[in-house]
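Apart from one protein chain that is not included, each protein chain of the complex appears where it belongs.
By letter and in written order, the chains are A, B and C; residue numbering begins at 1 in each of them.
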């Protein structure tokens, strides 16, 4: 049995060498398909990371009356902390607010020249527990907060919350629908490409059948070929993607320093790369399986 | 001669119908290649439009002393207008500055409650002529402006200017290098794919040669096939891209209203679409030309 | 032992190639199949090789009921048969040696044995010096000898030969017949389809005459044996 496999392996390699051109084409096409798919998942990965960071920002800001004393602030903080769904609270003094404002305005901060922090109101930032970050629950929380004395105004990024759930929904839809379509397209392309490489050996297959070759003897080298093609294709795709990623990052990072730096761009993790390679092998195997079913009848 | 072409056309269609599977594969692969290329150019198109809009924003802001009178402001405006490289100037009163600030802060504008516009400084926005929007020339202009009386501070987005020229450079590099690589890859893939479809008819070609068919008789149907494959592939690619574009836009626009609205996302113009279709045909023709050179010897 | 019971074959295009063939060929016999072009000789051989199913009837070869609807082990059947046929060609991108060796490779023969057997059979068909040449560089007669070598290299129990000598010259024809007779002497069953009157006259074996889809009478068989 081991000799059988060794021989199958030998034949797979000999076939690939002997049919170099269709094999290279197949590998090229597989790698382009997988490159497309990986670009898609890399964008999805970064986008969903971006969304996660964004999600963390969903919070409620409570502006206090300007004349609120330190003791009164303490009481408001305590009462808010006790509310359901509140993860943590943070007091922002007028000085903090001023610093934030300057930071936010960046280059144009000169227009604040001469403004005293005192005229800004103190405020409290509330972080919500993850499960309470929905429109409905935030609204309920706000109505509770409003009953607390010394509060001037309560704000929450309600546009953000809605955008966020919308985007999250969109992401999931896209991932499944587009991902599914892409997978179907890739399987179609790969199996057809492999079928072309198998077709080019139809005569050989025919002769081997007539010589009494068992179906396994004929098919296993093709499966091995498909596996290798898939592996090489996936490897090539990842290398290309990494190259693209590096070029893009290297050129953009110094230019956009401080601009996109709060949004780091990730490459796949080691495990994901292994998974993609394995996926390529599975696709190659599956493609050659479908192809050999059609060609070998 | 017309009969010759009519017959060649007839044979091309018959061949495509008779070899439906390799032809569909070829069309699919061509369309995926072109899809990749179009996605790349669409991103480049939008990015360069974005850069153009950004370039328009490169300007200089001059903050005036708070106590500057209307007459003095007039004089400053006149003197700046006379400087070389200045396209237009715009006076921003403290009220305008306040409105801008409120707009900029959005949801958090409450922190400005109680601030009087008066405490903000008046300013002047200077638009530069396109050819003067470089680091060096802006710096020279600023040194001139600083000699004008009643000026508190002069600001310009110097980071922006540097980022901008960097990005512009990067864009051009990418467009030519990546575009060239992509084109080479596409020609490779298309010609190899078409070669596979021609190979599957090697026997037929052999027999036709032996029957005394002229080289033109054999090759022209393949050129027609390549042309049609390229056209269909390009059409499919554009349709797919448009679908993707629409899905993305339709899903994102309402969610990100007011967020990305200042950056409109464009699709190709009618002329560009025609050019892509023509490009697909040329690629198909060229691919079948290379392929037939190799297969037909 | 080959047995055919009421075997008929009608092709989808309504051509009746065989009607009600009943046949018994004991192991070790040498039998000629004869008949004009289109009389069903190749069809009968293809049925025995499992390449074609009869429309009706039963075929039993060495105890295998190959016409059984669930007969799956066609490759076992083919391993005991050497089929000399124009139907499956030589591989044009391989050498003579590789083409012959393939027949042993597919049945899992160890490399040393392949080397020995291929060398022997190429010697027998007079191509010992052409092993490394491509199939494309052989003349028609030389290719036919490679096909014979490929069919015989695995020492089959049953040889089916479809017009094996049609394009060979007289000397080669005799040598190839000699080769088949050697196998026959060693107990191999042989079915040889031919229209070559010279052969039929020269060798006194049983002739099964086929005629356009119906078995001819024994009387006619005798007439031909005399002619």
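We take it that a residue touches a chain if its C-beta (ideal position, glycine included) is under 8 Å from a C-beta of that chain, and two chains touch if they have at least 3 such contacts.
Being a predicted model, the structure only gives us computed values, none of them experimental.
For the chain that does not appear, the touching partners among the shown chains are B, C.
With the whole complex as reference, residues 11, 13, 15, 35-38, 42, 86, 133, 137, 139-142, 145, 162-163, 166-172, 195, 197 of chain C touch the missing chain. Listed here are the chain B residues that touch the chain not shown: 3-4, 7, 18, 203-204, 206-215, 217.
FYI, only the chains that are shown with their structure count from here on.
The most distant chain from chain C is B, comparing centres defined as mean Cα coordinates. A straight line joining the Cα centres of chain A and chain B is 24 Å long. Chain centres here are Cα averages; for chain A and chain C they lie 63 Å apart. Chain B and chain C have centres, each the mean of its CA atoms, that are 68 Å apart.
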